[in-house]
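Note that this is a trimmed complex: some chains were dropped, and none of the rest were shifted.
To keep things simple, chains are lettered A, B and C as they appear, and every chain counts its residues starting from 1.
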Amino acid sequence: MILKELELYLDGVFKKNLALSWDKAGLQIGNPGNDIKKILVTLNVVDDVVNEAAGLKSDLILSHHPLIFDPLDTILSSKPGEKEILNLVKNNIAVYSAHTNYDSMPGGLNELLASLIGLVEMDIIEKSEEQFDGAGIGRLGRLRESKPFKIFGEEMKKKLDIEGFTWMCGDEKNAGDRIVRRIAVICGSASSLAGTLAEIDCDTVIVGEIGYHSALKISESGKLIISLGHGSSEKLAVDGIYKILEDFFRENKINIGISKSRKGCNSWRYRIE
Amino acid sequence: MILKELELYLDGVFKKNLALSWDKAGLQIGNPGNDIKKILVTLNVVDDVVNEAAGLKSDLILSHHPLIFDPLDTILSSKPGEKEILNLVKNNIAVYSAHTNYDSMPGGLNELLASLIGLVEMDIIEKSEEQFDGAGIGRLGRLRESKPFKIFGEEMKKKLDIEGFTWMCGDEKNAGDRIVRRIAVICGSASSLAGTLAEIDCDTVIVGEIGYHSALKISESGKLIISLGHGSSEKLAVDGIYKILEDFFRENKINIGISKSRKGCNSWRYRIE
Amino acid sequence: MILKELELYLDGVFKKNLALSWDKAGLQIGNPGNDIKKILVTLNVVDDVVNEAAGLKSDLILSHHPLIFDPLDTILSSKPGEKEILNLVKNNIAVYSAHTNYDSMPGGLNELLASLIGLVEMDIIEKSEEQFDGAGIGRLGRLRESKPFKIFGEEMKKKLDIEGFTWMCGDEKNAGDRIVRRIAVICGSASSLAGTLAEIDCDTVIVGEIGYHSALKISESGKLIISLGHGSSEKLAVDGIYKILEDFFRENKINIGISKSRKGCNSWRYRIE
């Protein structure tokens, strides 16, 4: 399928109009006239992923994080964030990103993460400005069964398949016995919602990442705050995006191959190997 | 000593003119006419620290982090960051902060952290705008003896007395065998220097905290990046500030008691107790 | 009544949603969990008023002018505008302000002042952005009987119980014989409406205060402009707010005492005592 045509489908499937105003979602790099036969799905477009795509003869990388965040004045191989572009162009690989729109959409990343953690009766923390039912950043809900933090933490690590997480709360003594009941979940960076999180009605806040001073305010408000790591909170995007693509292609009888990247889920590591 | 007089001394000792333009260093809360007999030194002014100070009958909290970061429109006990103010005022406790000036000064927090990590032949990463020899944010240097990351990491945890740290690098396989030789160190948040850190000439970057996308750029530049946690990278400020005060009071025969807070070094935790 | 609950009532009674975007109306200082038994109503929260409230054992000062206008970086007893906060907190007194919302609301300060001056058939000069009938800044109307400025001025001084006022007009000779008929009235500062006032269809403009160059433009447009003084134009807020509170508490059987401050109506003085 010609990329130009595929772009329109992807804009619809991933509800591009839900992207936040500052975001750079959508088709970012490439030749819209190219024929796309193979897609590689990834969290990040790092050099390893470009090489992986080239090895797989993928024509398009579909990433959660856009490659170009800050507008570019130069494209030099000596700069991280720019050398990947040179590598992509030389290998004739396009890049399309489903970012804050995929975070927000029903069935999107926030919802996915909150479900995996076990939330039920979910509300949206910050509704999308676009009139769209069920879309927005963050999810607030309760566990079906409340449990002590010590047990909750162990279970969450397994469910999310992560090496570790960090946490903070006002009174650290016996923190393991705190009951986790009502949780606010935000994948990726929670900075823009820091004020809301200190006032929201819950006992536990789980984020991808958040600045220390914001975390301190949340902890001073009496809550337990858990930081999963940005990458760890979003690596399930690869499966999530893959699934949406797969369903869409099957339903519409589109013949494009899809692979999941084994390289682009960069996360803060805990163990040294 | 009357606080107004003490303030002038502290401004000199902690070189207040080195504070960055956006910073809120110096005397922030209290009655400059009060007599100060006891000081409590802390990283953060959280409620536990105010209570500690009240229990110790301290008249002044000398903190690294200012209590008021964002200018205040209200002072309400229902808001974290404001309730502490109400508590301080009721207990007649003043607050003075030595923040980015103490980060930058010779013998200050960046230098302290870099020394403890083992750096020698140190340069300053971003020199202070004020004409002042040896002041600035971040330190760049080499280890006396280079060593594999696995060993370096274990030693560092012991030296800094921290529960853990997280790390990232482009090629994670055998990352433990990477040789750590030349290191850039920045205590606290490294966000403002993210661009510099990707280009700086070193193999390892150690920060208090840094955003995920900035970390990814540093890692894509081929470096190993280590995140200590903001609090873990700065808790040595308590000893550092205590020492400076103690020396200064002794030399000048000033009779003011000093204690170290046991509460205000809030850090991201790894283990659940 | 718990302050948190009272706050909700006051927001409704004084129609807080009418406050201008830059305004700081509402609960500003205190502990929302406190029990409120006595309220002191005032124009300004100056130190004398805080002491008065402490003497009366008032738990809440309800002021027209907010105490915090410009966001605060410090709270020091050496600064006017900050020492009052320290004094309030130590005396456990909360502050709630009904400012531009009370100026604008039907039955509010602009309407009160215009009525007392004798305006009938009133229009609103600048309607509130909020959809709300009868709300806005300034009132334009006519006197039931037009009269010479000399007589009007004397009568107004008595009605408003003020020591004096100042005035300006293009042709000062025989200004006392000018007929005052159609009047624009703005309590407090009229700076934001200066352009409107030069073009509005009236013969006389009465303001709390206005910059000299704006006054000159109004006077060059052929109008008589009268400056009452900010405080003199708003001191009737104390009676006005008291009355609204008294009615509301009676109707709702709320048992909270109310006093009028005898201290906080600071005005520019004419006579030296």
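Assume contacts are C-beta pairs under 8 Å (C-beta built on N, C-alpha and C of every residue); 3 or more make two chains touch, one makes a residue touch a chain.
Keep in mind the model is a prediction, meaning the values are calculated, not measured.
Student: Since every chain is the same sequence and 3 are placed, give me the total copy number for this complex.
Tutor: Whole-complex copy count for this file comes out at 6.
Note that in this section only the chains that are shown with their structure count from here on.
Student: Can the chain contact pattern be summarised as a line, a ring, a star, a complete graph, or none of these (other)?
Tutor: Graph shape, chains as nodes and touching pairs as edges: a line.
Student: With touch defined as above, tell me whether chain B and chain C contact each other through largely the same residue numbers, more than half shared, or through different ones.
Tutor: same
Student: What's the rotation angle, in degrees and to the nearest 5, for a C-alpha fit of chain A onto chain C?
Tutor: Roughly 120 degrees of rotation.
Student: Can you give the whole-Å distance between the Cα centres of chain A and chain B?
Tutor: Measuring from centre to centre gives 31 Å for this pair.
Student: Taking each chain's centre as the mean of its CA atoms, how far is chain A from chain C in angstrom?
Tutor: 51
Student: Touching two or more other chains, which residues of chain C qualify?
Tutor: none
Student: What residues of chain C sit close enough to touch chain B in their complex?
Tutor: Answer in residue numbers: 4, 24, 27-33, 68, 70-78, 85-86, 89-90, 92.
Student: Which residues of chain A touch chain B in their complex?
Tutor: Its residues touching chain B are 44, 46-48, 65, 69, 79-81, 83-84, 149-150, 153, 164, 166-168, 170-176, 188-189, 198-199, 208-209, 211-213, 215-221, 227, 229-231, 266-270, 272-273.
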